[in-house]
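Let me begin by handing over the structure; questions about it come next.
What you see is part of a larger complex, with each chain still in position.
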Amino acid sequence: KIAGYIRKAGKQVLLSRVSAYHKDLNETMLADKPDCAIVLGGDGTIIQTANDLMTYDIPILGVNLGTLGFLAEIEENHVMDALDRLFIDDYRMESRLMIQGNIHYSQQHTGRYENTTGYSLNDIVITRKGFSRIISLGIYVNEELVDNFQGDGVIISTPTGSTAYNLSAGGPIIIPRSSVMVITPICPHSLSPRSIVVPAEDTVKVVVGKSKKTQEAEATVTFDGNQVYELGTDDIITINKSQYDTKLIKLNQTGIYEILRSKLSNNGD
Amino acid sequence: KIAGYIRKAGKQVLLSRVSAYHKDLNETMLADKPDCAIVLGGDGTIIQTANDLMTYDIPILGVNLGTLGFLAEIEENHVMDALDRLFIDDYRMESRLMIQGNIHYSQQHTGRYENTTGYSLNDIVITRKGFSRIISLGIYVNEELVDNFQGDGVIISTPTGSTAYNLSAGGPIIIPRSSVMVITPICPHSLSPRSIVVPAEDTVKVVVGKSKKTQEAEATVTFDGNQVYELGTDDIITINKSQYDTKLIKLNQTGIYEILRSKLSNNGD
Amino acid sequence: KIAGYIRKAGKQVLLSRVSAYHKDLNETMLADKPDCAIVLGGDGTIIQTANDLMTYDIPILGVNLGTLGFLAEIEENHVMDALDRLFIDDYRMESRLMIQGNIHYSQQHTGRYENTTGYSLNDIVITRKGFSRIISLGIYVNEELVDNFQGDGVIISTPTGSTAYNLSAGGPIIIPRSSVMVITPICPHSLSPRSIVVPAEDTVKVVVGKSKKTQEAEATVTFDGNQVYELGTDDIITINKSQYDTKLIKLNQTGIYEILRSKLSNNGD
C-alpha cells in the first residue's frame, strides 16, 4: 500500500520490513539510488537497516509498528501524512554517529581467524562467554590505560545506543547530538561501576586478558546485538568513530525527552 | 605438614586443597566423622567444600592462600597457631544461611530433564544464555508477583553471597547474621534496578518467560557459580532457605568491616 | 461521619486527620484506651501518628486520602466496609520495627544541649547543614568501624523506611517483615556508594567528624523527617531497635509488591 502511494508520486523509495526481505532488494533496488528507506518495525529493525545501508548514504524514516521507540519517527497510521511531507521536503535530517571496531586477533589465533571490522549504530559489547564467570579486559583510551577490568564485560556505546544496553548496565543517557562515546562496565568486580564519557574522536582499545580458571579467555564481541565474533586471550578490539553515519529523517512528531519520560514511566518496556 | 601436626595432636580433621582432592576422601574419611574441615584456598574453594560437606554438618576453617577473602579466616602462616586454638576449643562457630533451588521443568521439557534441587552458600543465578539478548522472568515472592523482569537475569543471594556477584550487579552488602535473602536484577531493561531484601523464610519463585526472538527461552540457572542447568520457557525455580547451613570456625582475626574496607580500597581485587 | 458509624457500633476508636487535631485528643481520648486509631491521610500523617501513639500500643488503620501509599491500607470510599471487618475481627495485625537514636553531645556541647532520644518508624538521617559542602562521619556497627564517611550524610532506615529517603539515595527495598536495618550513604565522596544491611539487633553508632573548612562540624540529625536536632564535632548518635513498634491493621487490600510496581511505573510519585 505504501509502495503504491509512493510510486504514484513518482519517487524512488526503499521499503524494508524485516532484514530477510530487503536483503534480496539490495542489489537491484539500491542500484536505483533511492531517496530514502522507509523502515517498518521497531528500533531493532531500524538499526539492522542502518547497518545494511551504511555505505549507501540513504536516509532512513522509521515507522513504528509496535511500542514507542527512540528511532522510529512516526506511528503506522501517520505514514501517508509523513510521505506527503517528504515529497514537499518538509523534514529535518539528523545525523547519527556510528562507531567501528577492528578486531586484531593475537598471533595464536590468526591461523584460525581473519582480522575483521564491524560497525555499530548502537554499541559494541565485549562480554564473557559460556561458563567463564569473570572476564579480564584491559581498557585503553588513546593508548592510555583506563583500567584493568574484571567482570561480565564492557559496552562501548554511541549516543544513540546510550538508551539501549548501556542504560540497563547503569550508564547515562546521552543526547544524540553529543559528539561522544560512552564506556560502561557490565557487573564490574570492582565497586566503582562508573561510565566514562570520551570525545568521539578518541580511540578506545580493549585487550582480552587471561581468565583465571581456564587460562584461556572465552569472550565475544557483539556489534549492535547482532554480529558476534569469538575472542581469545590477547585479542584486541580497537574502536573508533566510523567514517559512516546514519541519517534519520525527523518530522518532529515526538521529542526525545518526551520519549524518555514515556519509557521511564513504563519501566522501559 | 598440617596433617602431621594434627595427627600428633590425636585429632581427626579433614584437609581439602582442591575439590578434586577431597572427592576421593569423601567415602573413607567422612566415615570417621572429622571434627572440622580445614580448607586451603580462596573463597571459591571454601564455597565448593561447603557444598560438598553440606549434609555432614562439619565446621569449616578457611585458610587463605592468596588475597584476602570474606570466608577464609586465617592466613597460611598462622595455621599452626589456629590449630592450637582449635585443640583447646578457643573459637567461635558462625552459622551461615544456605538456600536451595528446586527446578521444576515444564511439561514440554520433562521428557528430557528430571526435576532437581541445587544448594548454594552464595547465590542462585538465572541468566540468559548464548545469543538471546534479553530474558523474560516472572519473579514471585510467596506467590505474589514482584515483577515481570526483562534483562540479563536475576541473582538470589544469601548474606554470604551479597559481597560476590550481587555486589557487582549493584546489590547491597548484607551482614551475614541477617536472616534475609536478596533479589538483585542483572542489567534490567527497566530503569529501576533495585535489589529487594526479603525475609529468609519467604519463598522466591522465578518463571522463565518466552524470549521475543526465538519464542524459546534460552536460560541457565547456576548454583554457587559452579553447578549449571539449562532452562526453557515455563520452567520454574523455587528458592527457599535450606535445611542445611554452613558452619564456619571464627578465630576473630579480622572483622567483616575491616575486610570490606580493604576490598573497597582495592577495587574488589 | 466515620465517627458516627463507629459510635453506633459502640466501639472506641481514635480518629486522626492531621497531627494538630489529635494532639488535643491525646489526654482525654487516650485515657479511654481506644481499640485502634484510624488515620486519614498519606504515609506522612500515618508516620506522625505512629510516633505520637508509640507508647500506647494502639494499632493503626491508615485511610488513604490521596495517592497510593505504602502504609495506608484502604481507600477513602472503603472505610465503612473496613470498619465492618474490624468489628468482626476480620483483619491481620502487622508489627513494624521502629528504631531509636540516642544523641550524646560531646563535652563541648553539653552545656548547651541535653542528651536526648528520638524514635523513628522510617529513618534517622544525619546530614550536613547549611553551607558546609561535605560532612565527615565515623560509622560503627557494634563498635567495629564500618567506614570514615565523607559526603552529604547517611540514612539509617527501618524496612518500613526503605521505600522512602533510602530508596532515593540508592538503597535497596526491604520487605517489612525482615528484621534488619539498612545504612545508606547520601552522595558519598567515595566511589562505593553501597548500602549495608545489618541485623536489627545490632547497634549503629555515628560520630560527627571535623569539617575541613570551619573545623566545626555543622550537621543535623532528623527523626522521620520531622524532629530535627543540630549536631557538632564529636557528637554521637547511637541507633538501636526500639522497644516500641508500630502495629498496622492489614485488610489485605493491596500487596506490597503491587504497590511497589505501581510506584515504580509512576516514577515514585
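When the chains are written out, they are named A, B and C in that same order, and each has its own residue count from 1.
Everything that follows uses one rule, which is that a contact is a pair of C-beta atoms (placed from the backbone, for glycine too) under 8 Å apart; a residue touches a chain by one contact, two chains touch by 3 or more.
Bear in mind the structure is a predicted one, so any value in this text is a computation, not a measurement.
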Homo-oligomer size of the whole complex, from 3 visible chains: 4
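By definition in this document, only the chains that are shown with their structure count from here on.
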Gap in Å, rounded to a whole number, between the CA centres of chain C and chain A: 46
Inter-chain centre distance, chain B versus chain C - centres from mean C-alpha coordinates, in Å: 33
Geometric centre distance via CA averages, chain B-chain A, whole Å: 36
Overlap residues in chain B, where contacts from two or more other chains coincide: 167, 190, 192, 264
Touching residues on chain B, where the partner in the complex is chain A: 131, 133, 150-152, 165, 167-170, 186-193, 225, 228, 263-264, 267-269
Residues of chain B touching chain C in the complex: 141, 144-147, 159, 162, 167, 171-175, 177-180, 182, 190, 192, 194-199, 202, 255-258, 260-261, 264
